[in-house]
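Down below is the structure, laid out as structure tokens.
The complex appears here without one of its protein chains, the remainder shown in place.
Presenting chain A:
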């Protein structure tokens, strides 16, 4: 657990006035506010740090404690103890009031929790807006490309609740789907939040995918390329037999209609499968082969 320099977080001097702290917090918040930085985890982290710094520095009581013992936070408990004894001695034990409803973002660093007990030590500024609609949940679902070739059902556990989900074939990498009403409960009669699932699709196959089309490179031996012939090619869900025309060039592309990936939310519709032939030139030739190739080259030169 590390000490956090809250003055540095807000970019203010140790002697900064309350007004300067408030101004600095507002300025930084405008930069790192999560609403202004969608899908930016770094901004979210910074914003939490800012709020924490603001909670400490905008409250005279918290700031005093932090200034006195911030860097020696391990001794904060002793400080508290001696303060309590002093208060008892003085006969007016006025406990600091740490009450207050800080809604949302109540996610503190270990450092903060060790000094302020993790309770919401609400500062004078930076109170968050009370939410009416329940909080939205975000989840990330990692699937294999093979999984999304067919429509299938899956049970996800999100915040302790099981949600049965139909994942349509053809879902794309990075695609987000919204499941209405599966977020947190609202407050004051507000509607429930929603659940957003972002799909991350890992591809461990030899196929490359662009939306509903698939691409692959198929090796072709020199003799089939020159003389023509039949080959068997792997498709995503099986195999097909293909005729090779005599004199097929390296890099020739062939389109197999309807042998691609399923089209998202369009049943029984498939994209195309594009094959690129890569002709393999023999490398370690036997004496006999060398002889024959030489003969061939001489024929060509005649």
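Note that in this section a contact is a pair of C-beta atoms (placed from the backbone, for glycine too) under 8 Å apart; a residue touches a chain by one contact, two chains touch by 3 or more; residues count from 1.
The criterion applied here is as follows: contacts and distances are computed from a predicted model.
The chain not displayed here is annotated in its UniProt record as "MerR HTH family regulatory protein", chosen from "MerR HTH family regulatory protein", "Response regulator", "Carboxyltransferase domain-containing protein" or "Amino acid ABC transporter permease". Among A:114, A:151, A:173 or A:269, only A:173 touches the chain left out of the display. Residue A:131 is the one among A:131, A:151, A:252 or A:269 that touches the chain missing from this view. Set against the missing chain, the residues A:64, A:142, A:208 or A:290 yield one that touches it, A:208.
Touch with the chain omitted from the figure is made, among A:4, A:29, A:167 or A:244, by A:29. Across the interface with the omitted chain, chain A contributes residues 26, 29-30, 33, 35-36, 38-39, 126, 128-133, 136, 172-174, 187-191, 194, 203, 208-211, 215.
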